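Apart from one protein chain that is not included, each protein chain of the complex appears where it belongs.
Take a look at chain A:
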Amino acid sequence: MDTEILARIQFAFTVAFHYIYPPLSIGLGLLMVIFESIYVRTKKKEYHVLAKFWTKIFALTFGIGVVTGIVMEFEFGTNWAVYSRYVGDVFGSALAAEGIFAFALESGFLGVLLFGWNRVKPWVHLVATVGVFLGSMFSAIWIVVANSWQQTPAGYHIVGEGLNARAEITDFWAMVFNPSSVDRLLHVWLGAFLAGAFLVLSVHAYYLIKGRYVDISKKAFKIALVVATVFSLSQLASGHSSAEGVAVYQPAKLAAMEGHFAANAPADMYILGWVDKEQQRVSGIKIPGGLSFLMHYNFNSPVTGLTAFPKDERPPQVNAVFQFYHIMVAIGMTLILLTCLAVFFWFKKSLFEKKWLLWIFVFAAILPQIANQVGWFTAEMGRQPWVVYGLLRTSEAFSQAVTSNQILFSLILFFAVYSLLFLLFVYLLNKKIKHGPYDESEDDDRPLTKGITEVLTGNA
């Protein structure tokens, strides 16, 4: 296989694997902050237990997120050298901001969050939890800004020619607030909150079904349900707004998402379908003119189709983009349905008797994960053949100094190590869930709790 394909497979594999974890860290972070704030305000022990329990699971996702994240950063240089040279001036400042403002904040407070329960006073600990949560939110800001710049470049100019051409920043804020960054950031944040909330729902639904830790699980389930309901509804609005942006700035991607070929005609919206790229047609269940309506509030408005673009500027994998996009939308709708149903039964005071619904929630934790993955696949495959939209082609961006044998070697290594890592994750997650939220030594309230002054002055 050639170097480009292998480099793309390796990047897709490692980034998809990486992206299992950061959304969980962000989402669980939010719930930990909520649980712990309630504890600090009300001093109710059960919220302390919840905060501690979810911190342990958070620790697992965070650790894997960090190590798999280092891989991503290195791969820019190792596998995408031309890309790195081209975007470094712009992308670099976003990455540097991520390091300085986000990662340092997260990692700084992480030690206290994980190991400081007996070392510092409760509210000092809460400060650490909030610090880690904010760090993960900031981290999303900068990486989404960097990626959005690749989708809708702004605030730059091109200097140099050929291999030595590169984008240089002209307006930092225009780069940060490029046309797609705000929409996409909200979409990513909401997706992350949903991933976290649905994991909490899943585990506590499981406990409720098994009749373990019932009181505490009811409390946690309700809180997570509120979070999940609010954000799955917001995600609908955010998704719509994102799509409107794509229509304006990346029309080829939008056309691929709905398999719309005709250069300038009303576009349909499919519920399900299959794209035949050769015949340039889609077969499936559709709402005629649906996409036109969504974009222009008129079923007959024309939408730019794929044939409006030269062949070498269309996303090559139209059907894949179409399918990934539709899976994402279908899951989004399912999440709204599920949460609203649960809220309905909650108001009828029969939520926790509906075993079948709880069982659905046990398995629903996988849904936001899948939606996050396929959403990114839509975004990244829909941008092809460009790595930086309209400026740099993916086929020109990979490292020329690296041979296909080297990539094959590293790909096999990553595959082996990540399989082991994933097994470890599932094993540990299962173990922590089976073990439950209570520790044997829960009553070990040692006197050694430092207040903020002791920590700051260094008096142990």
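By definition in this document, contacts are C-beta pairs under 8 Å (C-beta built on N, C-alpha and C of every residue); 3 or more make two chains touch, one makes a residue touch a chain; residues count from 1.
Please note the rule applied: contacts and distances are computed from a predicted model.
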Open item on the list: Tell me the UniProt protein name of the chain this structure doesn't show, selecting from "Ferrous iron transport protein B", "Chemotaxis protein CheX", "ABC transporter ATP-binding protein" or "Cytochrome bd-I ubiquinol oxidase subunit 2 apoprotein".
Closed with: "Cytochrome bd-I ubiquinol oxidase subunit 2 apoprotein"
TODO: Please pick, from A:6, A:97 or A:205, the residue that touches the omitted chain in the full complex.
DONE: A:97
Open item on the list: Considering the complete complex, identify which of A:74, A:274, A:344 or A:359 is in touch with the unshown chain.
Closed with: A:74
TODO: Can you work out which residue in A:120, A:182 or A:388 touches the chain that's missing from view?
DONE: A:120
Task: Residue among A:11, A:54, A:109 or A:249 touching the omitted chain - done: A:109
Open item on the list: On chain A, where is the contact patch with the chain that was removed from view?
Closed with: 60, 62-64, 66-71, 73-74, 76-79, 81-82, 84-85, 87-93, 95-101, 103-112, 114-120, 131, 159, 163-164, 166, 168-170, 172, 399-403, 405-406, 409-410, 413-414, 417-418, 420-421, 424, 427-428, 431, 439-441, 444, 446, 450, 455-456, 458, 460
